[in-house]
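Left out: one protein chain. Kept in place: all the others.
Letters A and B mark the chains as written, and numbering starts fresh at 1 in each.
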Amino acid sequence: MLVVAAIVVLSLVGAGGFAVAGGAAALLPERPEGCNQPDRTVTLYAVELPRDGNQIRLGYGLTPQTASYPGPTMEMIEGECLAVTLHNQVPAATLEQLRTDPTHPLGVSLHVHGVKYTQLSDGTAQSFSYVPPGQSRTYTWYAKKRDRTAGTPGTAGYWWYHDHVVGGPHGTKGIGSGLFGGLVVRRVGDPKPDRTYMSVFGDQQSINLRRGAAADTCDPVNPVPGPTCIVAKKGERVEFIVVGIGNDMHTFHIHGHSWADTRTGVLTGTNAETDQVQTIDNKTVGPGDSFGVQIIAGDSVGPGHWMIHCHMQFHSDAGMYTTMHVLDENGNMPPGGGHEHSATSSGAAPAGSGAGVHQHK
Amino acid sequence: MLVVAAIVVLSLVGAGGFAVAGGAAALLPERPEGCNQPDRTVTLYAVELPRDGNQIRLGYGLTPQTASYPGPTMEMIEGECLAVTLHNQVPAATLEQLRTDPTHPLGVSLHVHGVKYTQLSDGTAQSFSYVPPGQSRTYTWYAKKRDRTAGTPGTAGYWWYHDHVVGGPHGTKGIGSGLFGGLVVRRVGDPKPDRTYMSVFGDQQSINLRRGAAADTCDPVNPVPGPTCIVAKKGERVEFIVVGIGNDMHTFHIHGHSWADTRTGVLTGTNAETDQVQTIDNKTVGPGDSFGVQIIAGDSVGPGHWMIHCHMQFHSDAGMYTTMHVLDENGNMPPGGGHEHSATSSGAAPAGSGAGVHQHK
Partner (left out) sequence: MLVVAAIVVLSLVGAGGFAVAGGAAALLPERPEGCNQPDRTVTLYAVELPRDGNQIRLGYGLTPQTASYPGPTMEMIEGECLAVTLHNQVPAATLEQLRTDPTHPLGVSLHVHGVKYTQLSDGTAQSFSYVPPGQSRTYTWYAKKRDRTAGTPGTAGYWWYHDHVVGGPHGTKGIGSGLFGGLVVRRVGDPKPDRTYMSVFGDQQSINLRRGAAADTCDPVNPVPGPTCIVAKKGERVEFIVVGIGNDMHTFHIHGHSWADTRTGVLTGTNAETDQVQTIDNKTVGPGDSFGVQIIAGDSVGPGHWMIHCHMQFHSDAGMYTTMHVLDENGNMPPGGGHEHSATSSGAAPAGSGAGVHQHK
């Protein structure tokens, strides 16, 4: 029978309320079902980093010395269970400064998207799964495979992890200070990139909390790949983990390259359904959203300084842009573009030419 | 031949203008093609509800006494034709208060997304398909199947219905006051949920027009499922109809659970194309957007108080969050989480712990 159901007539058959039941009740589980014990362990440190002007900066690192924002990119294979032990080395005084409500607890945490974890690894204040200053806590993440019996999809995808307690119950100050990083869960057979870059689009027109020239610090002679220097050789498979944080909507746009709007960013398969997949070069990213972009650097289009920017015009105008520098197969940037024109005519870069990489002669 | 066509060179061959043609012209049809007569009828009432502070609240109900916001969730099967008779019991004086333009007509209406309807069921002022105070009108909705000859897709999906005339030509005041509800159109064989919840994300950081503690009023001892109490037992299939209303962008995020970004929220099929479907746990929702989320409550992650919130940080901080309470298979909430820590240590819930459900001993 076809029915029109008012929500309010749903009833919870057999519900005994939230109160703890009698002696037979099990405790909340420590690990997700399917993870009997972790396949691997990682140690992560949350530390305070040098301030960026007046801005407090925090970061996650595999060692306290290598902490950064974004934090280290984690990679898992579907089926794997990972135990991440987080040490909170952020001074209590700093956490107090970031706290607006004196009744909110002091601590940092690890809240992850996409993979499975129990309440004890939720990373929230309400579940008490955070780490007070000077202490540590182990979070268990399970990259569950698709379960056709239960009807649940797999966890392979592009995700991120972040603090959920610094400053308030949603970790707004923790995220805003730098406590976030990327997570890729791959399926066996997924394409493996030659390079992986995080592109975290956030408030104040920032990419990875920087904007304008600060978002591209590539040394033109010896560019060192990293969060503020995106460089690849022609033909390399480059992967972007795109994440939105903060309060605003953004779009991720890259010049000269496009990708398939799929789980991996790559198109596979051969039939009519494959033919329906959208190829895009601009995608809206809201806070909490994450997706993967996989491209072949310079494919068909060749080397060059390819812009990456938010297509909200006032965002890009305010500095929400960076550049993917695609070198030729030998690692050189060929002449022939406007840069050489610049050098040979007036020597002055045009306004808005961005980072220092354009000053090469 | 490949062509570059300027839009302006398109011409309307044979167009005779909008004016009514001679005697041979047919009237605008009352029902969509394919619906000879309704398979089913529903009676709906639009009424005024108690104010929420100064806010006027209206609601749709299957009876005047059970009207609510959101209104009753409608369910149809592809191929079905439904006649909904709407009785406008909202006082004319209330509608006048909500009207900013004295030339705009007084009335309420039913405008539906996704399914088929003729101009006479459009629910707009410009088509005069609204209901003046004290009157009624029958709207015909047709859940058309895919038509491979015409090349049109089916109408199965997650939709919503809403007023389109209260206050102005777009029903802004009607929607903002509570005149909206969910509609699910299923295809034969689609997974059937054990529970369905509406999550309408709107202005002023509201979920179903409430925020903060008001968005989760679950009684910890006897939680009654409803718009402000999301509860399920482990293993139950829970469906969310997520809808955006108002002026702002939001994201729907749920902790510990994820879903397939498909028509049903569930992943089916076995080949390379299936493998390309994205699993997500956060999705941007703009006004007018609607999508379905289907999850197995507690799958792998177990029972607990799982947060649902907008991931725009200033939205969640301002109260745009609620909780899905997942009980164990027996309907109990197991101990072991932070809540018991709280009870046994200081007894004080942390700031931001949300609704009263956390005060259980």
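By our rule, a contact is a pair of C-beta atoms (placed from the backbone, for glycine too) under 8 Å apart; a residue touches a chain by one contact, two chains touch by 3 or more.
Nothing here was measured: the structure is a model prediction, and the numbers come from that model.
Touch as defined at the start, partner being the missing chain; which of A:Gln126, A:Ser206, A:Ser290 or A:Ser316 qualifies?
A:Ser316
Looking at B:Pro91, B:Pro169 or B:Pro191, which makes contact with the chain not pictured?
Spelled out, the listed residue whose C-beta touches the missing chain is B:Pro169.
Among B:Gly79, B:Gly157, B:Gly178 or B:Pro223, which one is in touch with the chain left out?
B:Gly157
Residues of chain B in contact with the chain that isn't shown?
Interface with the chain not displayed, on the chain B side: 2-8, 10-12, 14-21, 25-29, 32-34, 101, 103-105, 111, 113-114, 116-120, 122, 124-129, 142, 144, 146-147, 150-157, 168-170, 172, 175-176, 187, 244-249, 260, 262-264, 267-271, 273-274, 277, 284-291.
Touching the absent chain: which residues on chain A qualify?
These residues of chain A touch the chain that is not shown: 39-40, 42, 61-62, 66, 68, 70, 72-77, 80, 191, 195-198, 218-227, 231-233, 237, 249-251, 253, 255-256, 258-260, 266-267, 271-273, 275-284, 294-296, 299-307, 309, 311-317, 321, 325, 327-328, 330-342, 348-354, 357-358, 360-361.
Here is the rule we go by: only the chains that are shown with their structure count from here on.
Using the average of all C-alpha atoms in each chain as its centre, how far is it in Å between chain A and chain B?
Chain A and chain B have C-alpha centres separated by 30 Å.
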